[in-house]
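Working notes, beginning with the structure itself.
Removed from the display is one protein chain of the complex; every other protein chain stays in position.
Entry: chain A
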Amino acid sequence: MQEDEPSLNIPSLLTLAVVSFFVLRWFFNRDEGSSAGGRPRGRGNVVDPAQVEQIAQMFPQLSTRDIMWDLQRNGGSVAATTERILTGRGLETPPPSFQPQIVLPSANAQPTQATRAAPASKGDGQDLISRYNLSGKIIADSNTEQAPTAASTSAWSQNKEERQRLLQKRRDEMILAARRKMVQKDQGKSQ
């Protein structure tokens, strides 16, 4: 009885070791195979050199290889990569097996001169009072004769309409305050 137990255990342990060795080896080989080479071609995930260039221009401190790796993994989204960099998560270092398949056309920033606005001569000569419909408030303002409500310090609300209202209020107050000051200055001069 006593020699039965160990003799049963050793072979079973050995078998277990051998089997797990092969399982693990198969596992790792498969992983390596999918991250190197096979994937970009298989899923059409080729990194667009223009995108890499775009990001490299914004963040010259980053290696293009890291950028390509991130772009390839997120499916070529410049926005997602930028977001990732800006949120401070940084880019992962690609595994050594990652061989980018494209060559960067390095000095190839295409000039987009078209963005320069063409001058159009006509301005819409409208003042801010009529633009924001403030003439009614000016009258109310001059009746009370004194600077109303101290400028609201923090204008934020969880409610969308409330936010909109607060912004408009700050805007109106800014214009009215400037106008009030200017009028006061004029009165000071004429006296």
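As a convention for this text, contacts are C-beta pairs under 8 Å (C-beta built on N, C-alpha and C of every residue); 3 or more make two chains touch, one makes a residue touch a chain; residues count from 1.
Keep in mind that, in the parts below, contacts and distances are computed from a predicted model.
Note on the omitted subunit: UniProt lists it as "Ubiquitin-conjugating enzyme E2 2", one of the names in "Small ribosomal subunit protein mS29", "Ubiquitin-conjugating enzyme E2 2", "DDB1- and CUL4-associated factor 13" or "Centromere protein I". The chain not shown here touches chain A at positions 54, 57-58, 77-80, 82-83, 86, 109-113, 115-117, 119-131, 134-135, 138, 154-156, 160, 163-164, 166-167, 170-171, 174-175, 178-179, 181-183, 185-186.
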